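What follows is an incomplete set of chains from the complex, kept in their original frame.
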Amino acid sequence: MSAEAMKKVLVVMRHAPYGTFYAFEGLQTLLIMGAYELDLGVAFVDDGVYVITRNQNPKALQVKQVAQTFPALPDFEVHRFYVLEDSLKERGLTLDDLVIQPQVIDRAALAALFEEHAAVLPF
Amino acid sequence: MRFSILVLESPYQRQAADSAYRFARAVLEKGHQIRGIFFYMNGVHNANKYQKPPGERNLGTLWTQLQQEHNLDFVACIAASTWRGMNEDLALPGFRIAGLGQLALMIQESDRLVTFGG
Amino acid sequence: MLYTVNKSPFASPNLERCLQVAPAGSPILLYEDGVYAAAAGTAFEERLHAALQAHPIYALQSDLEARGLSNLVEGVRVITYEDFVDLVIEHNVVPWL
């Protein structure tokens, strides 16, 4: 199937990791759905920006580290990454604090991004 | 128009599963199609055949009736089920247990995906 | 896009965040505990009134009734689940869970 014919799906991460498992399950969704004919993107919004911060170490919680898998997502056919500028700023974060380098977008660009996608999956 | 629905929460703790059920009913009552309903995360608990809320709507029974009336595709995520102790033996009739790929197929083959969660 | 919000505005910033992103003209649907934002006379009323200048705002009838909310901010449109389906047919959904 040509890229143009592929349906565009946007996973929106809005929950912080570890306190809930939404981020973990959103990640599983990205890992699997890339194998299907879908054009996948992921946007980090609100506390979702905490999903991809550096230095996460949940060893004491005995759960899997979430952030470390994101740099591998292009191998799983996930190539589009976005982060909401205001969400970074509110948390005092910059791209240097993140394990990947998403495209920094403002609110209007996020709204436009939603319009481009056939499905928005919230995690 | 063809819909798919994603359910992320169990019954009886948050309203999401109830809302998803009522939305699904309304889709069908208006004569539209449902390609599938995917139960993910705690949503897999919707499939539990032993749930028995006394004197109230039994969401499991309602789901099974809806599935049977319209021959719908209900999938409880196999990974989420394994984590949470849901399996074929515990599942209500009408639910199958399968992978996230089924959600990908539902999305491909629907005009709309609507998610209900926490 | 149809932006949907299911949390009380007093218990979650979701509606506020959603309103900051939704472009003028985008419809907003309040359901589950989200319908408390539609109640008249609350500390949130002024914010909702401002939002109504930019957006059609809908609230789900069965969720309003469950919670005993009948005195609503003027301009909020009360709809059924079937209307909800129609809105989703007209607009793709951004669930602001």
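Here the chain labels run A, B and C in written order, and each chain numbers its own residues starting at 1.
Assume contacts are C-beta pairs under 8 Å (C-beta built on N, C-alpha and C of every residue); 3 or more make two chains touch, one makes a residue touch a chain.
If you're wondering where the values come from, they're calculated on a predicted model, not measured in any experiment.
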item	value
Subunit stoichiometry in the structure file as a whole	A x2, B x2, C x2
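To be clear about the criterion, only the chains that are shown with their structure count from here on.
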item	value
Chain A and chain B, separation of their C-alpha mean positions in angstrom	25
Residues of chain B whose C-beta touches two or more other chains	8, 112-113, 115, 117-118
Junction residues of chain A - those touching two or more other chains	118-120, 122
Of chain B, residues touching chain A in the complex	6, 8, 40-41, 79-80, 99-101, 103-105, 107-108, 110, 112-113, 115, 117-118
Parts of chain A lying in touch with chain B, wherever the complex brings them together	7, 9, 20-22, 25, 28-29, 32-33, 35-38, 118-122
Of chain B, residues touching chain C in the complex	1, 3, 8, 15-16, 19, 22-23, 25-27, 29-30, 32, 112-118
